[in-house]
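One structure follows; several queries about it will come next.
As you look at this complex, bear in mind that one protein chain is not there, while each of the others sits in place.
Chain lettering (A, B, C and D) follows the sequence in which the chains are written, and residue indices restart at 1 in each chain.
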Amino acid sequence: MEALAAVLGDPALAFPLRLSLRIAVATLCLHATLGVALGWALSKRRWPGRSLLDIAVTLPMVFPPIVLGFGLLMLLGRHGLGGWIETGFGAGLIFSEAGVLLASVLVGLPLVVKPVEAAIAALPANLAEAARTLGHGEIPIFARVILPNVAGALGAGLLMATARSLGEVGVTLMLGGNILGRTNTISLEIYNAVTVGEFRRALVLSAALGLFSTLVLIVLRRRAPAP
Amino acid sequence: MEALAAVLGDPALAFPLRLSLRIAVATLCLHATLGVALGWALSKRRWPGRSLLDIAVTLPMVFPPIVLGFGLLMLLGRHGLGGWIETGFGAGLIFSEAGVLLASVLVGLPLVVKPVEAAIAALPANLAEAARTLGHGEIPIFARVILPNVAGALGAGLLMATARSLGEVGVTLMLGGNILGRTNTISLEIYNAVTVGEFRRALVLSAALGLFSTLVLIVLRRRAPAP
Amino acid sequence: MPTAAPLDVTLETRLSGPEGPFTLDVGLKAMAGEFLVLTGPSGAGKTTLLRLIAGLARPGRGRVAMAGQVWCDTARGIDLPVRARSLGFVFQDYALFPNMTAAGQIGFALHDLPRRARRDRVAELLDLAGLSGLATAFPAQLSGGQRQRLALVRALARQPKLLLLDEPLSALDPDTRARLQDQLRRLHDLFGATTLMTSHETAEARRLADRVLRLEAGRLGAAPPPPPSLRLVRV
Amino acid sequence: MPTAAPLDVTLETRLSGPEGPFTLDVGLKAMAGEFLVLTGPSGAGKTTLLRLIAGLARPGRGRVAMAGQVWCDTARGIDLPVRARSLGFVFQDYALFPNMTAAGQIGFALHDLPRRARRDRVAELLDLAGLSGLATAFPAQLSGGQRQRLALVRALARQPKLLLLDEPLSALDPDTRARLQDQLRRLHDLFGATTLMTSHETAEARRLADRVLRLEAGRLGAAPPPPPSLRLVRV
Partner (left out) sequence: EDLVIGAGAGYRRPMAEAVAAWKAQSGDSVGEVYGNMGQVLGQARESGKMAMVCGDRAVLAKAEGLRFDRFLPLGTGKLVVAFRKGESLQDPAELAAERIAKVGIPDAKSAIYGKAGRQYLDRSGLAAKVDPKLVTVATVPQVTAYLISGDVDAGFLNITDAIGAGADLGGWVAVDPGLYPPIEISCGVLDASAEGFAAFLTTPAAQKILQHYGL
């Protein structure tokens, strides 16, 4: 009880919590747009580059997060594209919140893309056909006919992706740096507590993350009823 | 080139590769059965305990793998259920291949359950009804009508889950122990290489894992065409 | 030749139609082997009544008995599972399995038969539906009429005691329709299955039925004489 | 009053039927505002022909022109997108959007109209289909006939130059059927839309059509006299 109060009262916790929330919201938006777009593109059979895109989306999952993070660091670090990005945009990814966001989006993305792709492929073809005969182009058809009818799969995908992104540490650690007060998400704080051997702190923080996530998951489940 | 030959010729690699393959196959079987069963159970609206099961399946994703692993270690270790399990079954989970398998199954499971659940919920209800009027019970209906018509979603789920399980290190590390020649999967070998600064070795191993996984993913994509 | 005991139905259930909610309140008896056709305006509750009898929907209250067996009795808490009711059902939208070939769908209904007998019977039924050349076609590759014929023979396959047909002939061309009408009547007479069919075709209803009933706003009545609009038809 | 120029179709495409593959090989001209009904046995290619004209399927080779505009010409590589073709289509299995209410489906077709005009027109069309009380119902809550009526008014909503109807009346009860037949004919006469409809009902075909065509095994011919089976009907 006392330990709980001590840990939760910790002012150093406010930052990781706010950071995680910010990242979670931004990730959700990016997943919803990117995931839907890629899922739609992949559900169209036979176009050049489809298999390549498919593998590019899924393959990152097979690498241990920390390894993926290391790979991205090499790619986006100053010896890689990083210098170029920094000159172009005036800011780098490494050690920044942008790096944390990139990590979060990347690890969750396939979990949105794949279910959406499968659900679109399973829709009866004549719904889109009917909409075409009603004078609609492909984009309104997608937005108003395809998408609402795969809401169940999209909801499931966003739920999984949000959960996965909340728990991400490996890539975040490498790209963001796990820097106190700058890029340490709540998950990284728990990770740090465990690796330092502060198990009590880890437990209390985990309970807090669990509670917070349960709320997020419940909200996501509500928002996406089966059509 | 030389580095490649040196790393791949490493006899210490044969074991992790074989272990990972063994675990991947066992995981795929368990995911296919457990994932389908849970997805089906969750697709039935309104039964007591449904929300609880839903959260129990998804919540583990929000914790950093290493933290989840630590939690499970406490639960299943000697201070928890571990002693009891060992007396009952004659063998423990901790530091054994069974622990690696548990980790692998656990992290991938929601990725099968959720898409399958969403796909079943989206099927027209009268397919099952028609099968019922043809004299079938719920199990054959599930096996021969429901399941084949959600093959797309199941395929997508198994693909994601297999990818995720292949890349798992956090839980595996804690439960399996990351013991050389006993519980070190190929992913853990890469993880180990990164954490001791052997980046060249990590790169070569990653290339090998990437190639191997691409093959697995291609096979999984073939096996699950849209119905 | 087996004989079927009568169908005895008393059901009450709330529905919502275009003019607001109404109650489906039906008492219905059929003689052993009778062929009943149910007509009535769209939205009257015909499909719902068939679903309630089959056990696909649960009634507010009531009782369904067939061939001396109680299928459902809300007062006594009896509710036999659908699969234990000896019935065949043709759905208005066919409900074919997207994952099975035409032959597969029929074979799926004949799961009790040994393999060889099943294969022969499937071939026979496909032939009856004029689908012999399409045994390996999936529903998505069939035309509308082909689908409906397939649904019909699938429901007939198990030779059920009660046959429930929700507008089984509406999308067929006249030749096939006449052929299947005859076939339907012949099968019915041969096996003595009590049959309850919905139809919008008054002429068809009169041709096939032993008795025509009219369902209107949830209540049953005898069928009126052919409506004026039909008299205008130039044949 | 707008007038529509004629429909001119020449198409050739391979299909596979119950007796093996055959070729759909059709030359078809319709006068401005003509009402054509296409009959023929199940699997003859009626649905396929409508889909080819609408641009929902690509022909092996051929040409489709409507009101002076070339919609498709394989020789010249012309293939207008479906949305650019002024047509309405009623699908044999309705193709209603599961996620939209009855009113929503019609409003979706009227996307060009300003909001207020759209609302009025939706109400008008729902009334025409006898669905006023079900404006907020989703397809899953509608009966079979209600669904088909909804699909019909949805296709009519945009007042297309060409109306393609794949058995639009088959699942309706006689009263509604007669009412919609009349309405269909009236709308057709009013707006002069060239109409191509498939039907199994020879009587209906003769009543509605300016001309009845028969498609058999992929080839067109004039409709024969009513088949003997229909003469047996006791009215």
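Everything that follows uses one rule, which is that a contact is a pair of C-beta atoms (placed from the backbone, for glycine too) under 8 Å apart; a residue touches a chain by one contact, two chains touch by 3 or more.
Everything numeric here is computed off the predicted structure, so don't read it as measured data.
Taking every chain of the complex into account, the absent chain touches A, B.
Across A:57, A:118, A:146 or A:173, the residue that sits in touch with the chain not pictured is A:173.
Checked against the full complex, the candidates B:77, B:124 or B:140 give a single residue touching the omitted chain, namely B:77. Although one chain is not displayed, chain B still touches it through residues 66, 70, 73-74, 77-80, 82, 94-95, 173-174, 177-182, 192, 194-200. Looking at chain A, the residues touching the absent chain are 70, 73-74, 77-80, 82-83, 92, 94-95, 173-174, 177-180, 188, 192, 194-199.
Everything below uses one rule, namely that only the chains that are shown with their structure count from here on.
Using the mean of the Cα atoms as each chain's centre, the chain most removed from chain D is B. As a whole-number value, the distance joining the C-alpha centres of chain B and chain C reads 46 Å. Each chain gets a centre from the mean of its Cα atoms; for chain A and chain B, those two points are 19 Å apart. Look at where the CA atoms of chain C average out and do the same for chain D: the two points lie 28 Å apart.
Looking at chain A, residues 227 sit in touch with two or more other chains.
Residue positions of chain C with contacts to 2 or more other chains are 93.
Viewed as a contact network, the protein chains form a single closed ring in which every chain touches exactly two others.
You'll find the chains touch as A-B, A-D, B-C, C-D. The touching residues of chain D, counted against chain C in their complex, run 16-20, 39-43, 46-47, 92-93, 130-134, 141, 143-146, 149, 166-167, 170-178, 200-204, 206-207, 226-227, 229-235. Residues of chain A that touch chain D in their complex: 124, 126-127, 129-137, 140, 144-145, 148-149, 151, 227.
Chain contact summary for the complex, chain C toward chain B: residues 54, 56, 81-83, 87-89, 91, 93, 95-100, 108-109, 111-112, 154-155, 157-158.
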